[in-house]
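One protein chain is absent from this view; the other protein chains keep their places.
Labels run A and B following the written order; every chain starts at residue 1.
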Amino acid sequence: MDELAQAIRAEAARLLAEDVVDVVIGFQAGSLALRPQPAFFTDASGVDTLIYNGFCQNNLATYLARRSREERVGIVCRGCESRAIRVLVSEHRHDREGLYLIGIPCEGIIDWRKAEREAGLGPGGFAEVLSVSEQGDEVLLSTRRGEYRLQRERVLHDSCKRCAYPDPVGTDITLGEPAGADAREPRWGLVDAFEALSPEERYQSFVQEAERCIRCYACREACPMCYCTECFVDYTTPRWAESMITPSGTHAWHIIRAFHQTGRCASCGACERACPMDIKMTYLTDKLDRDMLEQYDYEVGAAEGAPPPFATFTLDDQDQFVR
Amino acid sequence: MIKILPKADLATTIDQWRVEATVYAPVRQEEVVGFQPLTGSGNGCFTLDANSRYPPKSLFLPQSEALFRVAGSDLEPVEGDLSERIVFGIRPCDARACQLLDGVFAGTEYTDPYWSEKRRHTTLVALGCTDPCETCFCTAVGSGPFDSRGADVMLTDIGEVYVAQADTAQGEALLSRLQDASQEQIDASSQAQAEARAAMARPFELDGIRETLYGLFDDEFWYDVQQPCLGCGVCTFLCPTCHCFDIVDEAQRGERVRNWDTCMFQIYSQEASGHNPRPTNVERTRQRIMHKYAYFGELYDEVGCTGCGRCVRYCPAGIDMRQIIRSSQSRG
Partner (left out) sequence: MEKSTQNPYQPMPMYIARTAVETEDHSLRSVELAFQHDSDRERFFSGYRPGQFCQLSIFGKGEASFGVASAAWEGSFVRFTINKIGVFTKAIHGMQPGDPIGMRGALGTWYPVEEWKGADIVVIGGGYAFTTLYALTKHLLDPKLRQEYGDLTVIYGAREPGLFLYKPEMKMWSRRDDVTLFQTIDTPREDWDGLTGYVPTVTKELAPRADNAVAFVCGPPVMIKFTLPVLNELGFPPDRIYTSLERRMKCGIGKCGRCNIGPKYVCKDGPVFSLAALGELPAEF
């Protein structure tokens, strides 16, 4: 992992020194070892603070919407980020020429909350971790009180266990060795499990997850595909979702947001990682992703330059209503 | 008044309280701990090993609350639930935060009846922190793991028993049937409190923070701070001292409601003309930090933060509020 970080640093420094980009988006150490922060490097001399490890949990592509369109941006991307960027480019949010993708094969993002539990660190214990080291199947946490050796499999983020695209696509350069596309768990495992439930059970399951929602919209802000300057949830006419944390409002929020992801969601799981209330929501978008694959033979980010499925109309569309 | 509450008697004591009041306590549902009304008996119903994720300010300022209901062409105030409540196991940071918010809701020429009525009918039995978390920083903001301001009763765990100190009439009424604490037990609790306080590292000192932040008002500092910030509402909604709210007419329900709002959302200050005095995340982040650590203090004489650490723990971008204050001081 450290070699990879060094390689990223070198590439970032080069891009900035040679004026290929105005900014490189990557990660830096925050004040807490298990919580690296997204970082924005504008000077080659500043890249020494750039890090990369399995705790880098943000989808960096979401920051593209927060930069000026005139900026040339270098961006560290794993499989999910690179596929999200393909969609953003197809939706004309960015010109591909203005982006430089530094591809990183991904071994899966580690859930710091799982790590805290596995190590038996107690509430707030994650903050005691002074340094981390990843060695093959193990993750080593060093604290003042001692060292904790964890199995990577047991602390991986749920979405990452099902990931079918750990290697980045459409990059300008790829560092490190390919991770290979063998998902640890079946890609559609969540969808299958949900579909095995009766309609009543499905509803109960959905309601139970949504109950904890506090409408903080961290899921929306963490998602690269949610870039609308005016989100539907803030509309008053019509009132798509009532403002209160009532089932009516919250259910509408989750369902409509999932639908807005159809054909766009890269299954990165950043939404779940951002949620402060541990709400599971990727089962909704996974279902829509599979529908797109089965019904329209469309997979997010699989092909460079693929037009957005819901904004493209052709004469031989299978749906009659278009003609 | 200082009494003892043996842990062996905790369940029966709570059952006695439940005769006269609804008792709220931290309840664990999988990994999420939240304050819920106790419906059953016994120590297994609640958990005291972690603070709640969602702040208990929600018991006085619900995240969504109907203020008025339509009655013909008038609006009738909604009568809240005014039954007696006891909140057991609230931490000093959260109890103190409710006291700070009393300044906002009841301390000026206008009293918010919705807040005040709930406060009047609620007794806070705080559990002091003998083992503060790494992310806690109450001592840095003028509070501490046994700060009893805001609590009606403060419990100190000394092993087999809690030493229970009541500082208000409401608290004394609750403890009246318990045995008095011995001098030895009182000493043990003072010892535990001092040890807990001493064990906490202070990530920053607050001296001159107001001047420092005002001095940085036009500085690039805020641009740097906000770069990784996603502009979501996690830090504000989980914060026990944040109090901003929106008032909305939900016509389909016939109610005028208020919901928690956050200065971090873009439309928070946006005017009907389209003009927005805080148009980018830079101004909004500056407002967030300065309101907590500068403006609040000018209005209510105390920093608007009790160091609970939720913002540090749950920020999805790993932004650490303590780090921001530290950086402001080395920058300013």
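Some observations on this one:
We take it that a residue touches a chain if its C-beta (ideal position, glycine included) is under 8 Å from a C-beta of that chain, and two chains touch if they have at least 3 such contacts.
Small disclaimer: the values here were computed from a predicted structure and weren't measured.
The chain not shown here makes contact, within the complete complex, with B. When the whole complex is considered, the residue among B:12, B:83, B:108 or B:191 that touches the unshown chain is B:108. Only one of B:130, B:168 or B:269 touches the absent chain when the whole complex is considered: B:269. Across B:8, B:169, B:194 or B:247, the residue that sits in touch with the chain not pictured is B:247. Residue B:70 is the one among B:21, B:70, B:188 or B:206 that touches the chain not shown. Chain B meets the missing chain through residues 67-68, 70, 73-75, 77-79, 104-105, 108, 110-113, 214, 217-218, 243-249, 251, 256, 258, 261, 263, 268-273, 275, 277-278, 283, 287, 290-291, 294-296, 298-299.
Here is the rule we go by: only the chains that are shown with their structure count from here on.
Mean C-alpha position of chain A lies 31 Å from that of chain B.
Against chain B, in their complex, chain A makes its touches with residues 30-32, 35-40, 57-58, 62-63, 66, 113, 117, 122-128, 212, 214-218, 220-222, 229, 234, 239, 242-246, 273-278. Listed in rising order, the residues of chain B touching chain A in the complex are 30-32, 49-51, 53-54, 63-64, 133-136, 227-228, 230-234, 237-238, 246, 248, 250-253, 257, 259, 262, 265-267, 281, 309, 312-320, 322-323.
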